[in-house]
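In this view, the complex is presented without one of its protein chains, the others remaining in place.
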Amino acid sequence: MSENAEAIREICDSIIRRVDRAYVAECGKRNELPKKLWDMWAESGLLSIGLPEEYGGSGGSLSDIVLAMDLLHTEALLLPLAVPNFMSRGPLLKFASEEQKRRYLPPTATGEEFFSFGITEPDAGTNTFKIKTTAIRQPDGTFLLNGGKTYQTAFVESAHCLLVARTQPYDPEDRTKGISLFILDTKLPGISATQMDIGMYLPEKNYTTYFDNVVLPADALVGEEGRGLNILFDSLNSERLLVAAMNVGQADYCINRAAEYAKTRAPFDTPIGAYQSIQHPLARAKTYNESARSMMYLATAKHDRGENIGVEANMVKVLASESFKMAAEIAMTCFGGAGVDVSQDILPFYIAAQNNIVAPVNNQIVLSFIAEKVLGLPKSY
Amino acid sequence: MSENAEAIREICDSIIRRVDRAYVAECGKRNELPKKLWDMWAESGLLSIGLPEEYGGSGGSLSDIVLAMDLLHTEALLLPLAVPNFMSRGPLLKFASEEQKRRYLPPTATGEEFFSFGITEPDAGTNTFKIKTTAIRQPDGTFLLNGGKTYQTAFVESAHCLLVARTQPYDPEDRTKGISLFILDTKLPGISATQMDIGMYLPEKNYTTYFDNVVLPADALVGEEGRGLNILFDSLNSERLLVAAMNVGQADYCINRAAEYAKTRAPFDTPIGAYQSIQHPLARAKTYNESARSMMYLATAKHDRGENIGVEANMVKVLASESFKMAAEIAMTCFGGAGVDVSQDILPFYIAAQNNIVAPVNNQIVLSFIAEKVLGLPKSY
Amino acid sequence: MSENAEAIREICDSIIRRVDRAYVAECGKRNELPKKLWDMWAESGLLSIGLPEEYGGSGGSLSDIVLAMDLLHTEALLLPLAVPNFMSRGPLLKFASEEQKRRYLPPTATGEEFFSFGITEPDAGTNTFKIKTTAIRQPDGTFLLNGGKTYQTAFVESAHCLLVARTQPYDPEDRTKGISLFILDTKLPGISATQMDIGMYLPEKNYTTYFDNVVLPADALVGEEGRGLNILFDSLNSERLLVAAMNVGQADYCINRAAEYAKTRAPFDTPIGAYQSIQHPLARAKTYNESARSMMYLATAKHDRGENIGVEANMVKVLASESFKMAAEIAMTCFGGAGVDVSQDILPFYIAAQNNIVAPVNNQIVLSFIAEKVLGLPKSY
Partner (left out) sequence: MSENAEAIREICDSIIRRVDRAYVAECGKRNELPKKLWDMWAESGLLSIGLPEEYGGSGGSLSDIVLAMDLLHTEALLLPLAVPNFMSRGPLLKFASEEQKRRYLPPTATGEEFFSFGITEPDAGTNTFKIKTTAIRQPDGTFLLNGGKTYQTAFVESAHCLLVARTQPYDPEDRTKGISLFILDTKLPGISATQMDIGMYLPEKNYTTYFDNVVLPADALVGEEGRGLNILFDSLNSERLLVAAMNVGQADYCINRAAEYAKTRAPFDTPIGAYQSIQHPLARAKTYNESARSMMYLATAKHDRGENIGVEANMVKVLASESFKMAAEIAMTCFGGAGVDVSQDILPFYIAAQNNIVAPVNNQIVLSFIAEKVLGLPKSY
């Protein structure tokens, strides 16, 4: 456990005492950001973790953030927006110009602003090399942006978006070349967005965006032109672990809710928690979740020691999403017919758990990665 | 296959040509009855199957209804309301007075009216003996109804409801006594209903109902007083098979949709349908679904020959719901991140499939039944 | 059910009364043919089913054989040798010369002789096109046989073997050409065999064979030269169903044994069969096994009506092997630590069940077949 662990726990406890799940669930139904929760993250300093003091941060490590995510998600105080907020900083800290850092980083610590992420395109999916959105350098140094993205969380609500685009047109002969990273001002002319109907009860909105001859200033470019994917890949392992923390936290929420229900629900007078078909799957889910959590904290600590955790982070992604699914599934079964009653607040987790099996990266491609890197097996796709 | 099979197929084909899934999906999002589809069921005669001609029916067997349900659900032309419509007739045909039959049955064949079902109560769940809604005989022969129900499909939209209530107050010493069956006029004074938020994208509304000193006329009673559960249990096996047909049909819809998607989706240029992690689960789901379907039609035929199918119908309930879940799950995985995009129309099936594991009867209690009846094992609950 | 079903049942009942499982289990431990059981098959006429009367048979259909296999395997009266015995006749009946038929078929009905099968080679596995055993036509019309086979059941004990060999040397450019079928006299000079150590407690021996310049007479050839695989493929669907019958039968044996054990085993005084973690998996295994059995008999009947059952037979292969595995696994768990005590006679089924997932054809390749043929998905291997 990191030295800050105790402080993080106290902050989270304080938030948990002041915001209840019902509020966040209600935001989820309306796809609205839980402003109250977001503000507490900001005020308590959680948002400033991982950012150096010179940019308004409070220092701290990935372990600290992961711990906070775990604790708050265990109470289902979801704040998925926190992930792109943390994720966007890594690339900026490492690759942005000093001016960009001074301008864009501090507001992410105060919570005044956050970055949305613009990477996914319908035809590309897991294979980012296939994106077709282009930002072509013009003679005057600006870039002309055309194309569009999908699953853009909080795009309209965010002032800026970290955008991945081709600075060379898509070339089927060599798809890897010419992908760059930009800070996009979301209010520029030529940008439009339509809200998607994501059936996940998420406390945030998702958008499909369209870029029609948007003119990006030259200083929108982050890092070296054509090196956008390398910049992003650099922060993938941290993302795996942040997302894992959300999964193990929510898994525990499901297990706890189901266990409470199973103690009192007794259609045949015996509490259903005394039936092994309810009790054993719950205990198994708890066991697997603790195992995923163990490996998650080991990997996070290793990351904070500066070691490579490519394999561990990917394994933890699979483990945490699968234990969340296991937990959400037995919770649904435990609630029986009441599981689909939205007011019971179990259904959102069942849907999220399945989604987290395939997002933000599909477990299948992660397994292929592990098969190749760890077991030396040939490529399967 | 029954002798009517060919005719049923033609009717269903004709409906499939005229109503598309998009319409029903849209109704599902708004929880509205797909009137167009319902009317076609009525006009084509599907609603009149299983009812003797003297009550406006066209004869026909359970096999015919099951076939129609299977065929239409394979195209995801959901009409869940059809189930209570068919289910309500069995008890009426067998136990209602001639007058009740002549008054209530014909409109169920024309589609002008349908019966909602009032049985589930929050504390009772699977154990119907625990219901607490009472309909106490008054000195003038009427019954005074108090209590309430939950998960009442289309209660407000239906003129009548087949209601299960205690005609003797709940007695913890002997909970089995005094349960009776009524035809409830849903517009009687003292009845209120609030819509539930069922997150299933169902083309119908569900309600929680409240009965506050509702006066039921004496002739609302169906069959013998105190014999309500026996009357209902009589039709449970047919319900198992109708529900199974909806499951195997929707399973096929999921498999077909996923297979189509897998043929064209190719983020790494090879269609994902060529990956065994997609292809094999799809083929397994198809295999298990065909197996469930085989047993379903064998059981239906056996039922129509007048033989007891208590064991088979229950087995088929488990099989069909599990193959639906298998199918919906791999379909979600196949669609990847797009699975939770409601506009892709896969998510509703994923949710329905899990629900059908526990509804209208929980597979766990069905497995207990099989364990006891077939394997001679002791009661486990 | 076929018209002979009642007669088959009586024969099997009579055998079951006279041979007990302990005898066959003991043969299994010693890898010896259960001679007593084989003789009863022969005497009772079971071995003559499916063979025309002119060759010593009694007529009858695949349904009859499948029923007998199912009934006898439900009591674990294993006779795996029956499968090659039945399988070898199909090709001979259809493709052998009249002389070959008169000479070789009658002894398979009396049980005096049986055919072993020679097809599997280590490097070829599932892909028969890759076999390298050659039988090259000599100027005098004889064939010179070289190579060897593996997993040859009862080779040494059988007088003849139905052998698949290349009549043209293996050509990597076109591996499909020149595969032929022979009746091999197992006692010819140049043939040697070593017993394999198959850890399955099978009541039969398996061999690796070596053919070193064995001279096959010209009339050893069955059917047309170079058409060997077509001849064999013709009988694959029947084999799928025979093997399925062995699987569903043994699955029931495991379920019944486990259920009996679960009724009396009571380390905490309650019989473990009252625990849902034992009871529900047993009931599920029973449910899935009945479903597999339903589809098996439907497919068998369809086959006997002369219809193509390529898809159904393959689906049934998967279903029956998986329900056997499900049954054997919960039986092992039910027996707890006693499961590995060979004297409890459960372990052999646990091993056989896993083997039957991959043999005689791997479920994975069957799933690929279903994916391609039924769902239209691309080849995955």
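By letter and in written order, the chains are A, B and C; residue numbering begins at 1 in each of them.
The working rule: a residue touches a chain if its C-beta (ideal position, glycine included) is under 8 Å from a C-beta of that chain, and two chains touch if they have at least 3 such contacts.
A quick note: this is a predicted structure, and the numbers were derived from the prediction, not measured.
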Practice prompt. Could you tell me which of A:Leu51, A:Met295, A:Ile309 or A:Met326 touches the chain that is not displayed?
Written response: A:Met295
Response to the item:
Out of C:Arg18, C:Lys35, C:Lys130 or C:Arg305, the sole contact with the unshown chain comes from C:Lys130
Worksheet entry | Selected from B:Phe95, B:Tyr275 or B:Phe324 as touching the chain missing from the view | B:Tyr275
Fill in: Per the touch definition above, residue among C:Ser97, C:Thr110, C:Ser192 or C:Thr270 touching the missing chain
C:Thr270
Discussion item. I need the residue numbers on chain A that touch the omitted chain, in ascending order.
Written reply: 255, 259, 262-263, 270-271, 273-276, 279-280, 282-284, 286-288, 290-292, 294-295, 298, 312, 315, 318-319, 364, 367-368, 370-371, 374-381
Worksheet entry | In chain B, positions touching the absent partner | 275-278, 280
Worksheet item: Taking the full complex into account, what residues of chain C touch the chain not shown?
Response: 120, 123-127, 130, 151, 196-200, 265, 267-268, 270, 275, 277-278, 329, 332-333, 336-337, 339-343, 347, 350-351, 354-355, 357-359, 362, 364, 367, 380-381
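Criterion: only the chains that are shown with their structure count from here on.
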Item to complete: Name the chain with the Cα centroid closest to the overall protein Cα centroid.
Response: B
Worksheet entry | Copies chain A and chain B - rotation angle from C-alpha fit, nearest 5 degrees | 180
Response to the item:
Distance between the CA centroids of chain A and chain C (whole Å) is 52
Worksheet item: Could you state the distance in Å from the CA-based centre of chain A to that of chain B?
Response: 39
Discussion item. Show the residues in chain C shared as contacts by 2 or more other chains, in ascending order.
Written reply: 275-276, 280
